[in-house]
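Below is one structure, written out as C-alpha cells, with a few remarks after it.
The complex appears here without one of its protein chains, the remainder shown in place.
Chain IDs A, B, C and D follow the sequence of writing; residue 1 opens each chain.
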Amino acid sequence: MIRTVLIYATLILMVIIFFPLLSEIKPLSQLNPLAKRYVEDSTKNLNSPNIVTSIVVTYRGLDTLGEVTVLFLATTGIGFLIKRRKKNGEKGAFQASEILQTGSLFLFPIIILFGTYIFLHGHLTPGGGFQGGVLIASASVLLIMANVNIKLNHTVLHFIESLSGFLYVIIGTIGLFLLGSFLDPKFLPLGKFGSLFSAGAIPIIYSLIGLKVGAELTNIVDSLRAEGMEDEK
Amino acid sequence: MVNPLYMFILFLAFGFLFAILDKMGRKVTLTLFYGVLLANFIIPLYWIWGIFSGTTSGTEISTAGFMAPISINLRFGFEEIIIVLLVNFLGLLSAIYLSDKFKKSSINGMILFMVLLMSIDGLVMTRDIFNIFVFLEILSIATYSLIAIEKNRDSLSAGFKYMLAGGIASAFILIGIIFLYRFTGTLNLDDMIGKSHLLVGKAGFLSLYLFLFAILLELKPFPANGWALDVYQAVNEGLVAIIAVASSAAIFFVLYKFLPLVPSEYYGYLGGVGLVTFFFSNLIGLKQKNPNRLLGYSSIAQMGLLLATLSILKSFGSNDLIIFQIVGGLFINHFLAKAALFWLVGIVKKNDISAWTNLRTNPSLLIFLGVFILALSGLPPFPGFWAKWDFVMILASKGSYFSIIGILLASLFEITYLFRWLGFAMKKTDSTEKIDLPISKEFPIAISAIALLVFSVVTTYFFKEFSFIQILPLVGLVLMYLFGYLPVKVKGFVAIVIISTYAIKLYSLVSGLELFFAAILVVGSLVQIIATMYRSGKREGFYPFLVMMIIAIGNLVIAKTYLSFFFQWELMTIASYFLIMKGKEVTSAGLKYIIFSMGAAYFIMTGFAFAPVIPAINLSLINTIGMKHIGILSLSLLSIGFLIKIGSLGFHVWVPDTYNKADDDTTSYLSSIVSKAGIFGFFLLAVAIVKNASLDTELLLTIIGWIGVMTAIIASIMAAFQENVKKLIAYSSIGQLGYIILALSAFNHIGWLAALNLTLNHMLFKLMIFLAIAGVIMRTKTTNMYEMGGLIKKMPWSYISVLMGIIGLSGVPPLAGFGTKWMLYNALIERGWYLQAGAALFASGIAFLYLFRLIYTVFLGQAKPEHKDIKAAPLWLLIPQYIAIAVVMLISMKPILLLKPLSEMISVYIPTNLGWVGDKLITVNGYWNGSQVMNVTMIIFGIPFLWMLFITRKVQKVKQFNIVFAAERPDRPETTHFAHNMYAHYNKAMGFLVTPKLAIKFWDRVSEWISSSGATLRNFYSGNGQTYLLQIILYFIILYSIMGGK
Amino acid sequence: MILTTVLGFILIILGIWGMLTQKNLFKMVIGFSILDSGIHLVIVSLGYIKDKTAPIIDSDILANNASSQVVDPIPSALVLTAIVIGLAVTALMLTYIIQLVNTHNFDSKNMKDPLSITSYEELKW
Amino acid sequence: MKEKKYDILPNSELKAEDRDLFCDARPVPVSKLNKYMEKLVNWARANSLWFLAFGTGCGAVEVRPLMTARFDAYRYGIAGRPTPRQSGIILIGGYASVKTLKRIIRSYEQMQNPKFVISLCSCSINGGMYFDSYNTINQIDKYIPVDVYITGCMPRPEAIIAGFNKLKDRIKAGNAEGANKYAENFDYYKANQKKIIKDWNMPDYNW
Partner (left out) sequence: MTTQIFIKIGYACISIAVMVAYGLLTGGVMARIRARVYGRYGAPVWQPFLDIFKNLNKRTAISHGMMFYLGPIFRFAGGLGTYLFIPAVFGSVLFANFSGAGDIFLVMYFIFFGQLGMALGAGEGGHPYSGIAIARGLAQMSAFEVPFALAVISIVVQYDTFSITEIVAAQQGGILHWTMFTNPLATIAAFIALLGMNMQSPFDIVIAPQEIPIGPPTEFPSQFLSMLQTNRGLFLVAKLILFMNLFYGGATSVWILFLKTFIIYLANLFIGVSFPRYRIEQAIKFFLKYPTIIGIIAIILMAMK
C-alpha cells in the first residue's frame, strides 16, 4: 500500500520535475550554428546530399562504429548467453499455413532487394545502412515465422557479420593511414554530387553496416526463437 | 608516437574477426587475444614513456577528417594516458586470471571482453557527450553479457537488476544529452563548456542534472546501489575486478571530464553524495560476511570517496596538481588493490570471511591479502595514505569539520571490516587444507601487488621527498624477509646488527630530548631483541616487523614534519599489529588493537591538520612544533589521539586483551616501547604548549591531568582483580602511563623531569617484569596466576628481576622508582594540584595490591607438583632483564647522573627551579638525596643481615609442606596456595568502581549501535529489482529537490 | 510546447510506471521499451522546426540555401544510434528473461512465479 | 653433649611423590650455651612462657580462665600464642585420643627447641576414666617427653598456674631439656607413636 502510494507520488514528482523541460523550451525557428555547418559542409566537402547520413557515417562515424559494435555485442552476448543446441525439436510449434509459407518465400527476395536498395542509396535518399539492414532482417523474420522448420546457416551469418564489421574497421583504418584521420571517407573520390558512386567511402561503409545489421538482427531473432522452442519441450 | 586509435582498431578488428578466426582453433584466437591485450598495454606505456622523457605531452585526435566540434574528437592527455594504461593493464591481468574460462567457454567471451576494454578506453578518451553515451552503452551491454559468464541463477538475476538500473541510467542520460544539445547547440564537451552560460533556467539545470545523475548512478551512490552489490556478489571475480574497478574508473573519469560544465556551487552536493556513499557503504559493510559483497561495499565506498575528494577539492578551487595527487593517489590505490582482492576471493572460494583461516597454508596469498588490505585502509606507504593525509589537510584548512569526521569515521569502519577479514585469514588453525593455486591466477595478483608496492615506494621516495632514513623501516622489513629461512638465533643477531647500525646513525642526528627518547626507544628495543631469541624454530615474519617497528619508532623522534611523524607512526602501528597477530587466538584482540590504533591515528592526523604548518627548518619536530601558534582544537585532538594510544581511562579497553594475547616478548615491546611512542607524542604537545605562552591551556591540562590520575587509580584496581598475569601487567602498564601524563600535564620543570624519569623507569621495569613473566609463562605454560606459585625455588633469577621491577614500580625507596614518585608529588604540589596528588597517592597504594599479587602468586606460596621439574628461564630472556637491572641500580645509586642532564634538556623549555647540593636535589618544597638514601638503606639493611647471620644458631632449611598445620598434613599445594580471587574482600569494598565495566560497556554499546544501524540500513537492499528501481528514481527526485532549489 | 515532445514525455512517464508497477518481467521490459520510445520521440521532436523539410538535398532544396530549409539533422542522427542501442538492450533483456526462466527450479514446492521480479530476491543485504 | 650430623629420615610412610614436599632431616639435640649465659637465658625463658593455644582435650577448658581478670596469668609472663613456631610450651589438655595424639605430635615437632610439655589431668598420666578405651592413650610420656604433670580431673586454674611455676623452676634449674631428650630418644618415641597411630601419612619428623 505504502509502496503504491510511493510509486504514484514518485511518478507525479517526475512529471513536476520534467515539466520545465516542456514549458521552458521554445520551438526552434532556425538551425543552430553547428547544424548549419553540417548542412553546408556536407554538401561542400562530402558531396553527400543526405545530411543525416553524412553525420551518421562521417562526422559522427565513431558513434556509428560504436552503434554497430553495440549490435554486434548484442548478438555476441545473446549467443554467449544462449547455448544453441543442434537438435531443435519443433513439436507443438505453430505451423503456418501453406499460403503463408509460399507467400513469405515469394516476398523474401523482394524485401531483401528493397533493403539493399535502401542501404546502397543511404547517402542519397532517406534511409541507410541501418534501415536497410532492418529491412533485410525483417525478411528473414518473415521467413522464420512462416517456416518453423527453416534452419538458417549461422556460419554464413556470422561470417557476414564478422567480415563486414572487420571491413568497416579496416576502411576506417585506411582513412587513418592515408589521411591521418580515423573513419575519414575521403580517401575515395567524392564523385559527382547526387550520384551513387559519390561521397567517398560512405556508400561502402553504409553497405557494410546494412549487411551487418541485417545479419545480426536475423541472428538475434533466430537465437531467441531457438531458445523459446526449446523451452516448450 | 603510435596513434592511440590503434587500440580501438585492434580491439574492434579482432573482436569482429574472432568469430571467423575461431574456426581455425582456439589456440590461434587465444594467442591473438593476449597479443592484442599486450599490444594495447604497450601503447599507453609507450606514451607514458614519452611523457616522462618529455617528447610528448599527449595529443588531441579528431576523427573523420574534420575538426571538432563537427566531428568527434578524442583526447589522449596525461590523465587519459594513465587511466588507459591502468585499464589495459588490468584488462591484461584479468584476462590472464580468466584464461581457463576463456579456454573453455565460447569465443564470444573473449570478444565481449575486448570490446568491454575498448569501451572503457573510449569512455576515457572521448570528448563528445553523445559519444560518451555510446561508449557507456557498449560498456553496459558488454558487461550485461559477460555477467552471464557463470550461467547460474544468482548472476543472471543480478545481471537483470543491473540491466534495469542501467536502462534507467541510459534513459536519463539520453534525455540529458538531447536537452544539453538543444540548449548549447553542440555535443562537443569543450565546446559546450564554452557555452555553459546557455544552460539557463530550470530546464537548463535539469538537462545538466539528468546527465550528471546518470553518471552518478553508474558510480553507485548510496542508497541507489543495491543492484551493483548483487552484481559484485554474484559475478565471476575476474570479471567483477573489471566492473568494479576499471569500469567505475572510466565512469569516474567521465564525471571528471563533465565537471567543468557543472556550476561550481553544485560541487558541494556531489561531494555530499560521495561522502554519504563512502560513509554508509562502509557502515553497512561492517555486517557483511561474504567476501565478494564485502569488497562490493568497499568498492562502492571507495568510489564514493573518490567522488567526494574530487568534487570537494574542485569546490575549494584547488589547483589541478593537488587534485591529481589526491584523487590519483586514492584512485591508483583502489584500482590495483581492489581488483586483486577480487581475484584473491575468486581463488580462495570461501563464502564467509570467517572461513578464511586456511590462508596460512599459503603464505604468498596471505602476504598479498595483507598488502592489499593495508593499501585499501590508507596505510603507508601506499598511495591512499598520502592522498588521505593531503585531503584531510585541505579539508581542515577550509574548516570542513563534518567532512573530516565523516571520512575518518567511515575509514575506520572500512578498516574494521577489512582487518577483521585479515584477522581471520591470519588465524592459526590446524587445518592443512591447501588452496588450489594455478599460476595463471596467482600471477595477476602478484603483479598488481608488485605494481602497487613499486608505485608506493616510488611516490614515497621521489614525490614526497622522503629521505632514505625515513623509508628505512620498510627497507628493514624487506631486508629481514630475505633472512627468513634462517633460524631464530641468527635472525636475532642480524636484527641486532641492523638496529645497532641504525642506532649509531640515529645518535648522530639527535640531541636534547630527542636523544633521551631515541635512547629509551631504540636502545631499549635493542636490548629486548636478545630476549626474542629464546624461541626455537624460525619464527617467520617476526623479525621483519620487529625491525620495521623499532626503526619506525626511532624515526618518530627525528621526524621533521607532521607528515613524516605521522608516516612513521602508521608504520609503527602496522608493524606492531603484525607482531601482535603472531600470537595465538589473537583475532579479536588484534582487531581491537588496530581499530583503536587507527582511531588514535585519525585523531592525530586531524590534530596535525588543524595545526599551523611548521616552518621548513631542518630540525626535528620537537624543536619546531611550537614555532607557530597552535590552536586549542589541534592540541585537544592530538591529546585524544595520544591518550588512545597509551590506553588511558575510557580508551583502555584494547590494552589488556592485546597484551594478553600477543606473544610474550611482543607484549614486552608493546608495554615498554610502543606505549612510549604515545608519551613522546605528549611531549611534542607539551613543547608546543610551552612555546605558546599566550595560549590558555589550563582547562586542557587539567582534564588531561585528571584523566591521568583516574587512569592510574582505576587501572590499578582493575589490575588487582586479574587472575591472568599478563592482563595484570597490562593494567599496571595503563596505570603507570597515567602517572606519566599526570606528571607531564603538571607542566613545571620538576613535573617534566618526573615524566621523563617515569618514562625511562617504566620502560626498564616493564621490560624486566614482562620478560621475566615471559620466561615463567614459557615454563609453566599457563597465564593464570593461581596455577603458578612457589617458582622462586625454580626460577630465582626471574624472581629477582620481578622483585626489582615491583620495588621500582611501587616507588619504594631506595630504587629509582621512588625518585620519580617524589618528583611527581613535588610537581603536583607546586602546580597546586593537591587533590590530584592525593589521588596519585591512593593509586600508588593500590599498586601495592597488584604488585604483591604478581610476585606472591607466581613466585611465592606453594609450588605446584606439575612444576616440579621446570628449569630456570632461558638465558636469552634473562640477559636483557639483568642489563635493565644494572641500569636501574646505576640510576638508583647515582640519580644525579641522569637527573642533571635531563633537567638541562628540560630547561630549554621550562626554566629550572631546582637546586643541587652535592647529590641532593632541592625543589621548591622539598629535597631528596638519592645516593644518600641508597647508602643509608644499604647500611641499615646490611647490619641486621650480619646480625642475623651471627645470632641464628641452628637454622633448619625446611621444605614446601613444612608449614604450620594443626590438623592433618597439607593436602595438595593447590588448596594451600592462596591465590585465586585473592582480593575478594577488596572487591567487596571497591569493586563497585570497576565491576560496571563502564568503558567496556560503552564501547560495546557503540560497536553494537554502529553495527546494528548498519544492519538496519542494509534492509534497503531488499533484493527486489523493482524496489531498486524505485529507490533510484526516488533518489533522483530527492537529489534534485536538494540541488535544484538554486 | 511541442505536442510530440509532450507525447514523448507521457510515454516516458508511462514507461517508468510500467517498470515500477508491473511484477512480470516481460511487462517490465515492455515498460522499458515504452520509456525508450518516449525518449526517441522527444529527441526527434526537439530537432523539428516548423515548416521545414528533411535534411536531404535534392532537387527541391538548393544546396546553397539548404540550411534555411531543413530541420536539424543532428537529432535524427542521434536517434538512429539511440534506437539501435535500445534495441540491443531490449534484446539482451529478453534473453536474460529466457535464461532466468531456464534456471528456474520447477518443482511442486517452489511456488515462485518464474516470471515475477519478486522471485529473484536471493541476493540482498 | 656433642653435636650430631643430621641424618636423613626415611619418611617411609609417605607416598613417593610426596616425599619431596617435606624436610627429611632428623632432629638433633642442641648444646647449651656457656654456663652463665645459659642461666641468664633460662631466666628469660622462665619468665616468658608462651604456650600453644591448642586445646587437646576437656582439660583445655580450664586454660581459658587463666587469661581472665580473675587469674591473670599474664602477670607471670604466661601468654598464649596461636602458632607452634613461636610457642615454647604445649599443654596436653587431658585425655589424648589416637587421633589427637597425631596432632599433638605434629604441633610439638613444629615448635622450636627449647620446648616444654605440661600435661594436664589424670587421663594423660594413666588414662584416667578412659584407661580401657580402645582409642585413648594411657601414658602420654611414651610419646613425647613431659616436663610437668598437673593432676586432677580436672585441675583448677590455680593448679595450672602452680604447674607453670613448677615448670619455671625446672627451666631455671636447667632441667627442662625435653626437646633434646626427644631428639636423643627419637627412635624410641617414633616407634611408640607409630605403634599407636596407624594412618601415619606424615613425615617422620614434622619440621
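As a convention for this text, a residue touches a chain if its C-beta (ideal position, glycine included) is under 8 Å from a C-beta of that chain, and two chains touch if they have at least 3 such contacts.
As the structure is a prediction and not an experimental result, all values here were calculated from the model.
Peer 1: In the full assembly, spell out which visible chains the left-out chain is touching.
Peer 2: B, D
Peer 1: In the complete assembly, which of B:849, B:899 or B:1043 touches the absent chain?
Peer 2: Candidates B:849, B:899 or B:1043; residue touching the omitted chain: B:849.
Peer 1: With respect to the chain omitted from the figure, which of D:79, D:98, D:153 or D:196 is a touching residue?
Peer 2: Selected residue, touching the omitted chain: D:79.
Peer 1: Touching the hidden chain in the complete assembly: which of B:629, B:793 or B:868 does that?
Peer 2: Only one of B:629, B:793 or B:868 touches the chain omitted from view, namely B:793.
Peer 1: Quick one: which of B:264, B:429, B:467 or B:932 touches the chain that's been left out?
Peer 2: B:932
Peer 1: For a quick check of understanding: of B:829, B:883, B:905 or B:1033, which residue touches the chain that isn't displayed?
Peer 2: B:829
Peer 1: Taking the full complex into account, find the residue in B:23, B:781, B:985 or B:1005 that is in contact with the omitted chain.
Peer 2: B:985
Peer 1: Suppose we count only contacts with the excluded chain; which residues of chain D make the list?
Peer 2: 30, 33, 41, 44-45, 47-48, 50, 68-69, 72, 74-75, 77, 79, 81-83, 85-86, 88, 112-114, 179, 207
Peer 1: To test your reading of the contact rule: which positions on chain B touch the chain that is missing from view?
Peer 2: 790, 792-793, 796, 799, 803, 806-807, 810-813, 818, 821-822, 825-826, 829, 832, 834-835, 837-838, 841-842, 845-846, 848-849, 852-853, 855-856, 859-862, 920, 923, 925-929, 932-933, 936-937, 939-941, 944-945, 948, 951-958, 960-964, 976-979, 982-983, 985-986, 988-990
By our rule, only the chains that are shown with their structure count from here on.
Peer 1: Return the distance between the CA-based centres of chain B and chain D, expressed in whole Å.
Peer 2: Distance between chain centres, rounded to whole Å: 72 Å.
Peer 1: At least two partner chains per residue is the criterion; list those residues in chain A.
Peer 2: 7, 10, 14, 18, 21, 23, 25, 32, 34-35, 38, 60, 63, 66-67, 70, 73-74, 77-78, 81
Peer 1: Got the chain B residues that touch at least 2 other chains?
Peer 2: Counting only residues that touch two or more other chains, chain B contributes 130, 134, 137, 141, 144-145, 148, 151, 175, 179, 182, 187, 1030, 1033.
Peer 1: Once bound in the complex, which stretches of chain B touch chain C?
Peer 2: Those residues of chain B that touch chain C are 130, 134, 137, 140-141, 144-145, 148, 151-154, 156-161, 163-164, 166-168, 170-171, 174-175, 177-179, 181-182, 187, 226, 229-230, 233-234, 287-288, 293, 1018-1019, 1021-1026, 1029-1030, 1033.
Peer 1: Touching residues of chain D toward chain B in the complex: what are they?
Peer 2: Residue list for chain D touching chain B: 17-18, 20-23, 25, 30, 54, 83-85, 102-103, 106-107, 110, 201-203, 206-207.
Peer 1: Inside the complex, what are the residues of chain B that reach chain D?
Peer 2: Contact set of chain B toward chain D: 865, 868, 953-954, 956-962, 964-969, 973.
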